[in-house]
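Note that this complex is displayed minus one protein chain, with the remaining chains in position.
Coming up: subunit A.
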Amino acid sequence: MAGLELLSDQGYRLDGRKATELRKVQARMGVFAQADGSAYLEQGNTKALAVVYGPHEMRGSRSRTLHDRALINCQYSMATFSTAERKRRPHGDRKSTEMSLHLKQTFEAAVMTQLYPRSQIDIYVKILQSDGGNYSTCVNAATLAVIDAGIPMRDYVCACTVGFVDETPLADLCYAEESGGVSSLALALLPRGGQIALLQMDARLHQDHLETLIEAAMTACKGVSKVLDEVVRQHLQEVSVLTGE
């Protein structure tokens, strides 16, 4: 591909970041009053909105009730205006279903579902603007929403997408880098214990590089977790000031 260098000789990427630099993360919790928990998160230009309802009685098919834990129901959708060309089918297509399953798997690892047997927790995430790292932004936004809803979790869940270019791992890929043929790996991590909730990759990568890439992803996730921690603490202090504690 002529012209477009994903990593320049001086070590700068397309948007001017260094290889291990994350995009700017901004987030707000409690954006909706009617939902049990909600959060809005921006990671660079990717914007996601997450809403959590629950735990409540099982709705829909009662045969899916789990007798000893809560069922986590995730739905991922993209707004029709989120991509460069208007998206024709925002939900129900294969990619959305796959993402929903990944989100479900990620949160089943972190949320303490054994405390709510025979009930259901709904997590809905919508991407308002898509610029790469959709899954990671969704996971980070949903973590904040679950914390806002007061549902007990073992730890934060932080996610980041990393890619491998010119023997260097690049942290937090944007859309241009993802579609530029970079082998990308998405990792969801519980930062304090260093436990991996989900690892996804569907590109070709040499086995020798896998270790380095996972290490880079874990470092990036820990960076994200610091930002999320700040947001949660600040929100707690704001809420306590309002309630006069």
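For this structure, a couple of remarks:
Rule of thumb we're sticking to: a contact is a pair of C-beta atoms (placed from the backbone, for glycine too) under 8 Å apart; a residue touches a chain by one contact, two chains touch by 3 or more; residues count from 1.
By definition in this document, contacts and distances are computed from a predicted model.
Hidden chain, UniProt protein name from the list "Insulin-induced gene protein", "Exosome complex component CSL4", "Proteasome subunit beta" or "Translation initiation factor eIF2B subunit gamma": "Exosome complex component CSL4". Of A:S119, A:T168, A:S183 or A:Q200, it is A:S119 that touches the chain left out of the display.
In the full complex, subunit A makes contact with the omitted chain through residues 36, 54-57, 62-63, 65, 67, 112, 116-119, 147-156, 190-193, 229, 232-233, 235-237, 239-240, 243, 245.
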